[in-house]
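Pasting a structure below so you can have a look.
Excluded from the complex is one protein chain; the other protein chains are retained at their positions.
So, chain A:
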Amino acid sequence: MKRYVLLVIGLMMTATYLFPLYWMYLTALKGSSEIFQYPPTFWPSDPQWNFLEIWKNRDMGRYIWNSLLIAIGVTILVTMLGTGCAYVLSRVRNVWMEIALFAILMMQVLPSSLMVTPIFVMFNQIGLLASPRIAVILAQTAKVLPLYIVLCRATFVQVPRELEEAALVDGSSRIGAFFRIMLPLARNGILVTSVLIFLQSFGEYVYARSLIAKNELQTATVGLQTFMGPNANDWNGIMTYAAIYVTPILIVFMLLQRRIVSGLTAGALK
C-alpha cells in the first residue's frame, strides 16, 4: 500500500516538474485567441494544428538544416579526435597522463559566452568568419571535446585490460587491437556519448549567434530568438516552433534515457 502512495506522490512531482513542457505543447495546440483567455484553459477547447504553417512561415526547414549540419559536423569531428584520446587516457597511467587529463578537465568548464570574444577576433583575423558554419563547428568542437573524452574514458576503463593484452600476445598490432577489440567493446558508450554531444550541439546558441552574420546560415536557436523579438505576442506560433524543434530531441532522449543517465553519472563522478 505504502508503495502505491509513494508512486502517486512521485507521479505528482514529476508532473509538476514537467508542467512547462505540457504548457508548451498545450499553447501550440490552442487557437490564437484562446491563449489570451484569462483565466487560462488547461485543455485546448478547439485544438489547432498549425505546425506545417509555422514550419513554412518561419522558414524552419532552413534553420533546422543549419543546426543539423553543425551538430553532425561537431559530432564527427569530436568522435574522430576524442575516441583515441579517451582510450589512451584510460590505458596508460603516468604523470604525463595525469597532467593531460587535468588540462582536459579544465577545458571542459570554459563557458562559451566568455570564450567567444577571443575566438571571434581570432577567427576574424584568419578569415574563418567567411565560412561561419565551419567556424561554429570548430568552436563548438573545442567546447564539447573534453566532455566527450571524459565520458568515453569512463567507458574504456570498464573494458577489461586482459582482452586487449590477449590480442597483443596473439600477434595483433596495437592498431589492430584498438580497432578489432577495444572499439567494438566500447561501442555502446561511444554511441551514447556521441548522441549526447549531438543533442548539445543541435541546441547550440552562443557561437551561432556571435559568429554567423547571415540569416540564411543561422541555426534553429537563433531563429527562435528572432521569432521571440522584443514585442512578441504570437506565443501560439513561438510555442509551435519550440515544440517542432524539441520533439525530436525528446524522442531520442526517451529512447536512450537509461543509457544517458548511466553514462552521465559515470563520467561526472570519476
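Here, contacts are C-beta pairs under 8 Å (C-beta built on N, C-alpha and C of every residue); 3 or more make two chains touch, one makes a residue touch a chain; residues count from 1.
Everything below uses one rule, namely that contacts and distances are computed from a predicted model.
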Looking at what's absent rather than what's present, what does UniProt name the missing chain, "Sugar ABC transporter permease", "Extracellular solute-binding protein", "Glutamyl-tRNA(Gln) amidotransferase subunit A" or "Do family serine endopeptidase DegQ"? "Sugar ABC transporter permease"
Among A:I54, A:I104 or A:I197, choose the residue that contacts the chain missing from this document, as touch is defined above. A:I104
For the chain not shown, which residue from A:T141, A:T155 or A:S194 touches it across the whole complex? A:T141
Missing-chain contacts on chain A, rising order, are 3-4, 6-7, 9-11, 13-14, 17-18, 20-21, 23-24, 27, 35-40, 81-82, 84-85, 87-89, 91-93, 100, 102-122, 124-125, 138-139, 141-142, 145-146, 149, 173-175, 178, 199, 202-206, 209-210, 221, 224-225, 228, 235, 238-239, 242, 245-246, 249-250, 253-254, 257-258, 260-261, 264-265, 268-270
